[in-house]
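One structure is given here, and the rest of the page talks about it.
One protein chain is absent from this view; the other protein chains keep their places.
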Amino acid sequence: MIPAMGGDHDHHHDHDHGDNRWSETQLRVKALESLLVDKKLVDPAALDALIDTYENKVGPRNGKRVIARAWSDPAYKARLLKDATAAIAEFGYTGRQGEDMVVVENTPEQHNMVVCTLCSCYPWPVLGLPPVWYKSAPYRSRAVKEPRAVLADFGVTLPAATRIRVWDSTAELRYLVLPMRPAGSEGLREDALAELVTRDSMIGTGLARAPGQKP
Amino acid sequence: MIPAMGGDHDHHHDHDHGDNRWSETQLRVKALESLLVDKKLVDPAALDALIDTYENKVGPRNGKRVIARAWSDPAYKARLLKDATAAIAEFGYTGRQGEDMVVVENTPEQHNMVVCTLCSCYPWPVLGLPPVWYKSAPYRSRAVKEPRAVLADFGVTLPAATRIRVWDSTAELRYLVLPMRPAGSEGLREDALAELVTRDSMIGTGLARAPGQKP
Amino acid sequence: MNGAHDLGGVDGFGPVVPEPERPVFHHAWEKRAFAITLACGFLGRWNIDMARFAREDTDPLTYLKASYYQTWLRGLERLLVEKNLVSAAELTEMKSRGTSDARMLPADSVAKVLAKGGPARRPDPPGAPRFRAGQSVRTKNIHPRGHTRLPRYCRGKQGIVRLDHGTQVFPDSNARGAGENPQRCYAVEFAAGELWGPGADPTLSVMVDLWDDYLEAA
Partner (left out) sequence: MNGAHDLGGVDGFGPVVPEPERPVFHHAWEKRAFAITLACGFLGRWNIDMARFAREDTDPLTYLKASYYQTWLRGLERLLVEKNLVSAAELTEMKSRGTSDARMLPADSVAKVLAKGGPARRPDPPGAPRFRAGQSVRTKNIHPRGHTRLPRYCRGKQGIVRLDHGTQVFPDSNARGAGENPQRCYAVEFAAGELWGPGADPTLSVMVDLWDDYLEAA
């Protein structure tokens, strides 16, 4: 389900606390942008380019291609786990908030999940900008203490014996989870495999979809 | 200075965060009281008696009498420091939120200060109900970490060498500070001495007044 | 619980604002909120630890936004429903659907019950207390989801027992209705450096009242 964009009333995740001063914030942002433009501190065309980049060009699709390649190509997977920054750069995904990448592999024995308890560090070049929940207090507070309860909020149940490693991104390292390749995906091509990878599976709050499973 | 009582606009200490929903709260309290009266869970006359008790009968005046006695009567002071509950009961100050009392003595070498970081435990029979700042986040957060900075907010500076003990009231013990008797108070009678004791000096955020010093 | 109520050592709240000794209340509604909370407490359906937990067990934003009597009010409403003195429907509608059979506090008993209070001290069991004044102890590192009176800032920390407060009701169990579990309570002194690390005020120590179950010899 993709909800309608924009508007002031479709918003409920990052602000469920009753401080509904959107219109005030909206006016302030507009005034600040004008001020910054007048002072020649920002170029309006650069602002549009920044927004276009993260709204339309850089997003979880990038990470899905990386994961699909790792599932298909054992040599690539080895490179990815050894030097994630370089292996991801093979796709041209580099730069801001992904300067130093680490990929951690999920297995039946060990599940990895990523959080930034102190702010919202997130690997932009491969996942785009973080979802609201990733930046929110419930996720940041609970992920390091009760990840199974958090996973339950995503409808995910792991076997009781699976070890869980939660990575708290306190430094300028950015973590990408390599989810387990789903059963039934044998013989699928890379582009079909990429369709099975979800954003959440690359954060560790979800699993990759089985072929035929609904998005 | 004693500010005017009541009203909705003289209030600024315990709610400086912009959540100005006083009228909503006021309506809710009124409705809840009516509901409780209708259900015969509370007796309106008992409510008035409770308010009258803590607004007019029980307050820091009680503690001031205790401190003045301790300053005047060495035997009483010894009893107070040995078994505060019993010594305070000599005045008839007993009961709720003062069931188990401890008195700690300030000296040139050691200053004592009381806080309840987890809620707002306070010795009602001798001090009445706590001031807003005692219940507030700034005091509760800072008292155990930077008491000298807190004292500065009260205009109090202690000698650099004075040791400070901050008592965090986590249990059902209630602490009363015995402030230092001010210089120049020699020969004063108990009732005159009591005038020099301030509420804050019995919490440890203030000192007793010197004779002639303005309240 | 690790809630917003556990304020010791949190930065950023700004200055303490002193105030004169009077007025005691700052709004007319505060008097009523105070009185109904106290009066309902005398119905005997909950203990003080349950009352504290009802106030602290909430979203940190809710806790920090509220004034103290607003917090009392929120706790009272929760307890009234939890303890079946008021139904959820009655609270929503603010309309009574029938009187309660709980024994309300009559006006002429107010002075007596206040003077009596509710002591938490219990008889000491035979035998010596586990710790004595001067002894070194370390607090446990516990993070219960329920009520606890071991603040976050002094968990896993070494201190010295200074006072023996005798046997006291244990809040962690009392708050969840699991019994008083009375046990020794001590005033334990922590050097500021132990709590706050390098740069702490060298003249500062913090005394915290702690029960046997929070402590290990150290």
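Observations on the model:
Labels for the chains are A, B and C, by order of writing; each one numbers its residues from 1.
In the analysis below, contacts are C-beta pairs under 8 Å (C-beta built on N, C-alpha and C of every residue); 3 or more make two chains touch, one makes a residue touch a chain.
Note that the coordinates shown come from a computational prediction; the quantities given were computed from them, not determined experimentally.
Although one chain is not drawn, the whole complex shows that of A:66, A:150 or A:178 it is A:150 that touches it. Seen from subunit A, the chain kept out of the figure touches residues 1-3, 5-8, 10-17, 19, 22, 25-26, 28-36, 38-43, 45-51, 53-55, 59-60, 94-100, 102, 117-120, 128-129, 131-133, 135-148, 150, 153-154, 160-173, 198-200, 205. Not every partner is drawn; the one left out touches subunit C at residues 1-4, 9-14, 57-61, 63-65, 140-145, 152, 155-156, 194-200.
To be clear about the criterion, only the chains that are shown with their structure count from here on.
Using the average of C-alpha coordinates as each chain's centre, A ends up farthest from subunit C.
Chain centres here are Cα averages; for subunit A and subunit C they lie 41 Å apart. As a whole-number value, the distance joining the C-alpha centres of subunit A and subunit B reads 52 Å. The set of subunit C residues that touch two or more partner chains is empty. Multi-chain contact residues of subunit B, defined as those touching 2 or more other chains: none present.
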